[in-house]
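I have a structure I would like to understand better, so I am pasting it below and will then ask my questions one at a time.
Here the complex is missing a single protein chain, while all its other protein chains stay put.
Moving on, here comes subunit A:
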Amino acid sequence: MKQRDLKGPHGTTNVVEETVRNPNVMPSPYSPTIELVGVSYGYGKDLPVIDDITLSIPQGQWVTLVGANGCGKSTLVKLMNALLPKGEGSIKVKGLELQSDTIGKIRQTIGMVFQNPDNQFIGATVEEDIVFGLEGQCLSIEVMEERVKSYAARLGITDLLYKHPSELSGGQKQRVAIASILSMEPEVVIFDEASSMLDEKTRNELLNILSDMHKSGRYTIISITHDAQEIAASERVLVLHEGKLIADRTPTELFQDEKILEMSHVIAPFAFQLTRELHRYGLDISIPNCEKELMEALWPLHLRK
């Protein structure tokens, strides 16, 4: 694709506005962490992969991005830290406009964890792997040692530091990949289907890590996933369909909207499915959090008969 003009805003209406507020001024503390206005991207005019997306994500929010395979989820997050050349529209990270001279700064703000941790290992040991990113940030040896120590402890991989990545299990590899990213202290962390290769137990582990990160308040989390449990744990769900943003709602709202569920290829958690089916039989109960709650809801109905 022909790389679009990196310097200025696109579309006629923005031109005046943008010249007034220079995108290079210091970011305001009140700017949203991620702000997309009219972002489009594609291979040629007829095939937009991303089609006119406008959204804003405040600091500290945990957002899930869902949609069928090929709807543009990965493309969208890759645009955010310029892993793909810029298309139409404006992308701002902490108020800073993404353009050729701000890419370096923006990439330091955003860390990405991918589906297959094998594809992002570089070092011969876990420690080397973590250090690689830190060296790239030109930190002093003392700071690097401190970071390795503290983030390895935080993710429970201290015992693995001197192992070769091939000696690790899938879940351990994914934790190493996360430690490597977090040690660079990004403010935004993007997980691109990071749980889809993991087994059930390790998936729960990853979910705990995400929850802890969210609770710490330091991170803005964007997670691409199909996993109902992971969606349920997040605060906000963005639904992409054929490159367009078709819904922006809470997980509970999403799980109750059959049409959007179908379009996004998401299957609701069992409790939601069961409640929906029960409604069809005229049993009007609210969505239980666990089997006990379901029984508490059903028992009075049963006794009343």
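By definition in this document, a residue touches a chain if its C-beta (ideal position, glycine included) is under 8 Å from a C-beta of that chain, and two chains touch if they have at least 3 such contacts; residues count from 1.
Throughout what follows, contacts and distances are computed from a predicted model.
The complex appears with one chain absent; UniProt names that chain "Energy-coupling factor transporter ATP-binding protein EcfA2" among the candidates "Cytochrome c oxidase subunit 1/cytochrome c oxidase subunit 3", "GntR family transcriptional regulator", "Energy-coupling factor transporter ATP-binding protein EcfA2" or "Heterodisulfide reductase subunit C".
The chain that is not drawn here is touched, among residues A:G70, A:P85 or A:G156, by A:G70.
Among A:L47, A:I122 or A:M295, the one in contact with the hidden chain is A:M295.
Across the entire complex, the residue among A:S150, A:S196, A:S216 or A:T252 in touch with the chain not shown is A:S196. Within the complete assembly, residues 68-70, 115, 169-171, 193, 196-197, 199-202, 204, 226, 228, 262, 265-267, 269-271, 273-274, 276-278, 280-283, 290-292, 294-295, 298-299, 301-302, 305 of subunit A touch the chain that is not shown.
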